[in-house]
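With one protein chain withheld, the remaining protein chains of the complex are depicted in position.
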Amino acid sequence: MSSVSDWDVPNPVKENRSGLIGKGVDRYEGPLKVTGTAPYAYEVQPPSPPAYGVMVGATIAAGRITDVDTAAAEASPGVLAVWTHRNVPAQPPRGTKAHPRSTAGSKPALESDRVTYWGQPVAFVVADTLENAVAASHMVQLTYAADAPDVDFQARLGDAVDPPGEKDVEVGDFQAGFEGSPVRLDETWSTPIQNHVQMEPCASLAWWEGPDRCIAHTSVQMVKPAQHGLAETLGIDRDAVHLMTRYIGGGFGGKGQTYDDLTLAALAARALGRPVKVAFTRQQMMHGTIHRPATVMRVRLGAERDGRLNAMSIMTWTHCHSDGSFTEHASNFARSLYAAPNRLTGHRLVRLDLPHAGPMRAPGEASGTLSLECAMDELAETLGLDPVELRIRNEPEVDPENGRPFSQRQLVRCLKEGAQLFGWDRRLPTPGQVRDGRWLVGLGMAAAIRGNFLLPAKCSFSVDADGVITVRQGMTDIGTGTYTVLAQIAAETLGVPLGQVVVEIGDSELPPAPGSGGQFGAATAGSAALAAGVNLRKAIADLAVNDPGSPLHGGDSASVTFQDGVVALENRSETLRDLVRRAAPAGLTVEGEIRPAQDAQRWSTQTYGAHFCEVGVDPVTGEVRVRRMLGVFAAGRILNAKTARSQLTGGMIWGVASALTEGNAVDPRYGSLINQDLAQYLVPVQADIGDLEAIMLDEVDDKANPMGIKGVGELGNSGAGAAVANAVYNACGVRLRDYPITPDKLLAGLIAAGR
Amino acid sequence: MRPFTYERAADARAAVKSASETPGARFIAGGTNLLDLMKLEIERPQHLIDVGRLPMAEIEDTPDGGLRLGAVASNTAVAADSRVRGRYPVLSQAIVAGGSPQLRNKATVAGNLLQRTRCAYFYDTSKPCNKREPGSGCGALEGLNRNAAIFGASHACIATHTSDMAVALVALDARVETLTPSGQARSFPILELHRLPGETPHLETHLVPGELITAVALPPPPPGGQTYRKVRDRASYAGGLASVAVAGGALALGMVAHKPWRAVDAEAALASGASPSEAMARELAGASSAGRNDFKIPLVARLGAAAIGEAREGAR
Partner (left out) sequence: MKTTITVNGQARSLDLDPRTTLLDALREHLRLTGAKKGCDHGQCGACTVLVNGVRINACLSLAVMHDGDEVLSIEGVGAPGSLHPVQQAFLSQDAFQCGYCTPGQICSTLGLLAEIAAGHPSQETPSDAPPVLSDAEIRERMSGNICRCSAYPQIVAAIRQAAEALA
């Protein structure tokens, strides 16, 4: 049984003799990315020229396909195949696991005549060229018997039920505490559907080596479920799929699963006997892949006049696909954030004929903080307290939900240092007081929290006769910096320069790791790498002390040191290269693994931060511009100052987007999202983002994992939008609780406020 | 894209001749809007006549003290021209408020004028749209019509013209010069280029089939200040919610109608001494909205008044 106490022993990451841990080194794969030579899935060169597949989406949200006419498409130049549910090759029923330990079941494409969301892939065309495939895809004629789509979330709130297996969580007596409080807040916020909008639309390339082995390149965050799911769908042994995802053009949770592009590429490659590649169009991505569902969040706060909370509740209503159960847990984060003796949190779910809901960067927190962290701002105003001070007054000593001690909690330090660095004391509590040209200027802040996780993972380390260390892991890098931090851990652990490390990831034939998601990637993959590195050190040390040709021969292997490419024991040394070349010319390979500690649950382990934002509001037009923003974060030991900062600033900008521009609108008459492209689904552009900085506090969290690190990929997103919304209020005196805060809505508020 | 044939026109006369003789022919120059629509099969030309390299990219002084903008001059070239920046700053400002540098480097004067609406129901070919498919209905009328027209809309179409450049050209009283299929040159005020939707929203201009825009001529700049203001959901690279071009006493509004909207009532009010706010109220007395675009009426009122004030300030 593993325990967090096992992690107390010294290790090379903690010792950091070369100083590589924490250093902001350039990205390992950066030279390939800046030269356009990193091949993403659609760009891998297959062994022979590929055919091109194009998917066709349903134009109803619910119902059945009653007729199919593919004659024109089939007769179109260059067409090699046209498939619908009527003629797609047989696939095992959904969820089949022929291999009991498969991490995913089959996901048949073009499964049946049933349509359960607008844009669902219902036909597939393969042709010799992309142009011919696209043209033929427009010729596929499908006739539907459409049901009236049940997609109006707001209209269906009353029908929402508890998510499967979940109940509300109450501590103390919320109602009594709330009603007994002299100061109360009871407001409701809403957030829209959001799309991940990774810059690389999902894409796959597949070919076969003989009848039984499928080679697939795709863009996915988790390797093993992708491999196993495809194998189960193809009805072949799960190891007969070799799946690779070496470069991924953004994930954000949306590529946590595979889609029909992968299945159809593999099926078509088998049927046609040649490589086939398939990509989603940008428009298809909006419906065809998962989205962050809309939420309605009711927040109730009951406080004493000094600001101490008596009662806190956040209840979230959200939606998922008619066949699904995914729940946007927007209330959960509040369970660990502020002290209040009486607490009520929970979720309600309604199933709709909308596309599949799923996780998107900081699931839960991203939506949830947009309500509670604005509610705290409103409460602070009611109380006449500074919003920073209100939060400090509600700082808990232990996790307020379960009484567990915090492994590390530096929220107050984040708040205080952020306030000082940002110049928070210049904020005027009365809104609408500061003008700069045509802009009203305001400041806002919010707290950030995001959980920390550790999952099981393996990793292998090799050393070859050139002294090169190769890290191999079925891990992914979606832009987070995985390649780089693995290289740093390897270099630090084996005492070699970074240039002497090779990192191979994104491959199903490498030791399994859970992939990228939930900001668990670096901690999980990195801890396994550290374990492998330590094992390789032992193997090399043993090799040296047991090799009569080594100057270290006969020494104590536990005392061997590794630095600058040299293995040493007291004043005896030789280069790693010389040792391996002589004593193990074929090289050495070892594995390492990490498992969550049994007793880790005794601590409440979270990452924290504080956001400060300055916006300008044009009171004439309702336009909002972010002028500057600062985030201060505490998230354990930082492996790479450069890539971690980038993760945090990126997350902060996601928060800006949530507050100001992002959202899909549903037209209930058609059951579809109306904004389907990047001209209508607005993510921020350069000009939207002013001066923005992220600062990381020193921290080591020894309850998190052997390295004392935690994740940062989602933390930056948590709370950032609320800081923007609070700044908007401070600038112009208008509170909007329906996101995003667009000029049309803000203008109505400004006019109502007499501006 | 449906298959098409492609030719590079030898000269303007050959281009219009080919256009009138070839079924399903369309001119292409920058292609930034036409190709966008062809990929979605909203546009399905059978033949493309590339006029992008015809000698119609010049920007030249005219004898009357104005400026002639060649039809295939890039948006960037027009915005950067020192004469445009010096004498027609509203035009330069309007151009750089639209699209992105990459798009403006490719997009042309004529193409910008002839760009089609960005209405979401027009772009989604599964939805009814009288503009895309006459007689199919209008999805926007009772739909998510936040960016719909408030002037001159019909029950058949509430889409807007989304050009920035055209709004400035309308305020500047530009004239459009064309070559008709029979080889005749003609010229007319830019206000007569675009149509209101009426019953035929698929007909967007008064050009005859095969007629080629060859230039846009600007009269000498009007006395008084000029400015262009645009409101949008993000700071750049986004279509507008509304825009205003002021050139002396002339006022044009963007993204509020099926065509760039000359605010004649407001101009008349200003000429008779009304305040900017009063003038905008006069203009907006004729506006109507469809629900989600209600905000455009107060938005245009406030934006217009602010822009008039800025232009007057700038003229001092």
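Labels for the chains are A and B, by order of writing; each one numbers its residues from 1.
We take it that contacts are C-beta pairs under 8 Å (C-beta built on N, C-alpha and C of every residue); 3 or more make two chains touch, one makes a residue touch a chain.
In this text the structure is predicted, and so the values were computed from the model without any measurement.
The chain that is not drawn here is touched, among residues B:Ala97, B:Ile213 or B:Ile297, by B:Ala97. Of the listed positions A:Val34, A:Val161 or A:Leu421, the one in contact with the omitted chain in the full complex is A:Val34.
Listed for chain A, the residues touching the missing chain in the whole complex are 24, 26-27, 29-40, 42-43, 45, 129-132, 135, 196-201, 247-252, 279, 281-282, 478-481, 642-643, 645-647, 649-654, 677-679, 683-687, 689, 691-693. Interface residues of chain B facing the missing partner chain: 1, 3-6, 8, 28, 31-32, 35-36, 39, 48, 50, 52, 76, 79-80, 82, 85-86, 89, 92-93, 96-97, 99-103, 105-106, 235-237.
Assume only the chains that are shown with their structure count from here on.
Centroids built from CA atoms put chain B at 41 Å from chain A. Contacts from chain A toward chain B in the complex involve residues 59, 77, 131, 134-135, 138, 438, 620-623, 625, 660-661, 665, 667, 669-670, 672, 674-677, 679-680, 682, 684-688, 742-745, 747-748, 751. For chain B in complex with chain A, the touching residues are 1-3, 39, 41, 118, 120-121, 123-124, 126-127, 139, 142-144, 146, 231-239, 241, 292, 295, 298-299, 302-303, 306.
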